[in-house]
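Every protein chain except one is present and positioned as in the full complex.
And then chain A:
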């Protein structure tokens, strides 16, 4: 079953950021076999903020990992920005992630020994790009938008949780990814800071035309999204 989301009933493939067809994921073998995903069909349109919701163990994180090319699916196909992820080997998949996908995690998201600025430009550096004036300017613009411009020289340990998460968003946006995944981005934050972070994510969709997919079990967080996909026992409910 193909499920079209929200009011984009007539969306064509061109305006899809990502899509999944018959996606399954199985862990273990025999008695210990766990079906994390049991056949997911999903289309993620460009320029929208989608929330994937569901209780613990519903498979929402696994779905995100497969969509983001962090994990290989057991069956089915995942297409991101027109590329079938199943056809890529580990190295090309990694390069693909570097260029087309951005991530914001619940925690452990910044490298402790790098400054905020170094963390933000890290994805570009991993791609072998020199940190030139253009990069520096973009990093500062993003930091400005996210309100951490004055914290760029600090290490993560010297930043508050909210500031760390906003640095992480800047890092995810620096490559202008086709898709930005956020895995419980507010899980470790208090409600005020959560609201700020979610507002930033929504602004990146509205103002920068970014596509954002957020995994959360927090109903309040999901309320910031344009579309909500609910998962239950490895299926879209």
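In the analysis below, contacts are C-beta pairs under 8 Å (C-beta built on N, C-alpha and C of every residue); 3 or more make two chains touch, one makes a residue touch a chain; residues count from 1.
The working rule: contacts and distances are computed from a predicted model.
Undergrad: Which listed name, "ABC-2 family transporter protein", "ABC transmembrane type-1 domain-containing protein", "Binding-protein-dependent transport systems inner membrane component" or "FtsX-like permease family protein", is the one UniProt assigns to the chain that has been left out?
TA: The missing chain's protein name, per its UniProt entry, is "FtsX-like permease family protein".
Undergrad: Going by the contact rule already stated, which one of A:33, A:90, A:133 or A:207 would touch the omitted chain in the full complex?
TA: Of the candidates A:33, A:90, A:133 or A:207, A:90 is in touch with the missing chain.
Undergrad: Just to verify: which one of A:123, A:185 or A:234 makes contact with the chain not shown?
TA: A:123
Undergrad: Can you say which of A:113, A:134 or A:237 touches the chain missing from this structure?
TA: Final answer for the missing-chain contact: A:113.
Undergrad: Where the complex has a chain not shown, which of A:23, A:44 or A:68 is the residue touching it?
TA: Only one of A:23, A:44 or A:68 touches the chain omitted from view, namely A:68.
Undergrad: By the contact definition given up top, give the residues of chain A that touch the hidden chain.
TA: 61-62, 65, 68, 70-72, 90-91, 94-95, 97-99, 103, 105, 108-109, 111-114, 118, 122-123, 125-128, 130-131, 155-157, 171, 183, 188
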